[in-house]
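Before anything else, here's the structure in question.
Only one protein chain is missing; all other protein chains are in place.
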């Protein structure tokens, strides 16, 4: 593969060798949500992301041999369609790499995966106060009227 | 099984023989969302709901041998947990039967299914302006800060 | 013009002879917003709606020779486009005629006017708690992240 010009990011599936470089991104993502995950969950999640047969799928953005972002997604059925829906579960870009199109490239890469899988739609959830994320999402998607409820 | 007292509803999985009684509820639900679904999608959805091997699952509420409500749900993996999440996709109660605990009974029946499956949580989405639904949900679940974005 | 089938509504510009039939709709609309308008404003507004040279434009929905709804709109320039934007200012459907596609037909008629005028977009504002309206709008438009501020 021809290397992209310096500064551009390349989006690709994660591989086993990415484990140590993926971890700081994953931890930064969890810190953003002030969420603590047992180490065994992180282990299992990464193992599923690099397993092509697992339903959880992921992509990483690489720039100058550093990982600068990742996204995870999965397909699931819907009562409203004969086609699956694509649920984008996690998205994170290294704060130092923001503003350079990495988040946009990751979302668009999921759109391509969804197109190839003939998914009916792609959707995700974000906190209503996530200003930085929503400024990007508003250019790529529509904010729906739906809010999320969770069992107590 | 001992019959419930007259007026109370019984929640159970849908069966093939429910098709004609389920349809008016499903159509009422779609009208609520002003959504038109091709007949083939409705057919396929009902077929999946009564197929114990299909990932889409459902429950109906029956009262005095009439169907008065239904719920659909599914389990899917999550990057945040070793356990599956339970996604409650659709919920509907016949307007004539509202206010009698049918919606609550359907949600609680899904909670029990989720417990049995050791799901990490149960969640759903609703329109922020769905006053009637939210008045119920607020007693059974917490409104998170998450809003839904959908690909354009 | 061939009459539409009984029950369907026809969307057309208002005419001088509609004044008395338009008024109850306009008053119903104002009541919805609990807004009192001096009679002279109502007079002037109707006069502008039937004046093809005035920037305020309108359409009415007629069914069985009764007016059952109306919409008003206008074009204005934008700093973001060489094309005008189309602002849909008012929309109202007689409560007795709701659920029959009148609101949808009025919005789509404005979309056609906007297309003919090569407008860059069509937009409107609604109260976040307008459940009935938003259930319709969600099928025809996207809820943006924008909220309205007004001078004190």
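As written, the chains take the letters A, B and C, and residue 1 is the first residue of each chain.
Convention: a residue touches a chain if its C-beta (ideal position, glycine included) is under 8 Å from a C-beta of that chain, and two chains touch if they have at least 3 such contacts.
All figures in this text were calculated on a predicted structure; none of them were measured in a lab.
Asker: In the complete complex, the chain left out here touches which of the visible ones?
Answerer: Touched by the chain not displayed, across the whole complex: A, C.
Asker: Can you list where chain C touches the absent chain?
Answerer: Touching the missing chain: residues 35, 37, 40-41, 44-45, 48-49, 54-56, 72, 74, 76-82, 87, 89-90, 111, 114, 121-129, 137, 140-152.
Asker: In the complete complex, which positions of chain A touch the hidden chain?
Answerer: Where chain A meets the chain not shown: residues 128-131, 134-136, 138-139, 142.
We adopt the following convention: only the chains that are shown with their structure count from here on.
Asker: Quick one: compare the interface residues of chain B with those of chain C and tell me same or different, with half as the dividing line.
Answerer: Chain B vs chain C: different; shared/all numbers falls short of half.
Asker: With chain centres set to the mean of the C-alpha atoms, which chain is at the far end from chain C?
Answerer: A
Asker: Where the CA atoms of chain A average out and where those of chain B average out, how many Å apart are those spots?
Answerer: Computed value for the inter-centroid distance: 28 Å.
Asker: Starting from the mean Cα coordinates of chain A and chain C, work out the distance between those two points in Å.
Answerer: Taking the average C-alpha coordinate of chain A and of chain C, the gap between them is 41 Å.
Asker: Could you give the separation in Å between the centres of chain B and chain C, each centre being the mean of its C-alpha atoms?
Answerer: Roughly 36 Å, centre to centre.
Asker: Multi-chain contacts in chain C: which residues touch at least two other chains?
Answerer: 134, 138, 142
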